[in-house]
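Got a structure for you, questions after.
The complex appears here minus one protein chain, its other protein chains still in place.
Here is subunit A:
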């Protein structure tokens, strides 16, 4: 016996619709969690990544013993969390003697693990250790510039994979329009050697130049760290093909009652029903209304009196 369950509240329906698969996808949410043991640097790394991605990230603070991303059975907890928080990228930090300051960055497809990259963090400098003019500090949630430097990203497999994962992690929401005044941050990733990448977060200072394009100046503000690639797991070919499928562009749905003009811009039409002002009920018994009723009553009484007189006279 089965029955149909539909949500009774509109809020629940809207949440479910938000999590449903869409044709064109906006940004992925990130899940930041940690394993059995973490070090001080790793803690600050995780909290700063959370801060950088404030709008679209979920941070778990408890330790999770049963998550081992690279082992076959150790991913079930991750998949469950991803399902419940609707996150498709996760950053898992752990610290051990063999792999100190370990970060595993992974992506999910349909809430199952798609690919993983394991990096070690070295030479970490936190946000507090940088001194800069507070006015240029980047705002939370702004879309960043991302720059990759180095031939390693082209030649070395692992670095190629890391480049893709870092792009997915750092880019934020996918938007169609962008406000040029709100560009204030940039990530720079340089391949120092065949397995080391220097990642830093900078604020942008736009300086006046002769042309429309301002001159860019980068000032290091945010965390900077060295990432040493340790292990990685590429997705299977079939899964990769399926995940890379895109829908053909569909014609956008026409919005009703909106038209745009070159002179006036966007015009909207609002339809209001006729207001019958005479038949509306007054909310407070205004003094005028009371007097009307009183006068009407008096008039009736007078009429009665006059009628009686008439009868009497008759």
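Definition applied: contacts are C-beta pairs under 8 Å (C-beta built on N, C-alpha and C of every residue); 3 or more make two chains touch, one makes a residue touch a chain; residues count from 1.
Convention: contacts and distances are computed from a predicted model.
One chain of this complex is left out of the view, and of "Ribosomal protein eL8/eL30/eS12/Gadd45 domain-containing protein", "Ribosome biogenesis regulatory protein", "F-actin-capping protein subunit alpha" or "Auxin-responsive protein", the protein name its UniProt record gives is "Ribosome biogenesis regulatory protein". Of A:36, A:76, A:96 or A:193, it is A:193 that touches the chain left out of the display. Note that of A:32, A:78 or A:108, the residue touching the chain absent from this view is A:108.
Of the listed residues A:71, A:128 or A:176, the one in contact with the hidden chain in the full complex is A:176.
Contacts to the hidden chain, counted on subunit A, fall at residues 1-7, 12-13, 16-17, 19-23, 25, 28, 88, 107-110, 114, 123, 143-154, 163-164, 167-168, 171, 174-183, 186, 188, 190, 192-193, 198, 200, 202, 204, 212-218, 220, 224, 235, 240, 242-247.
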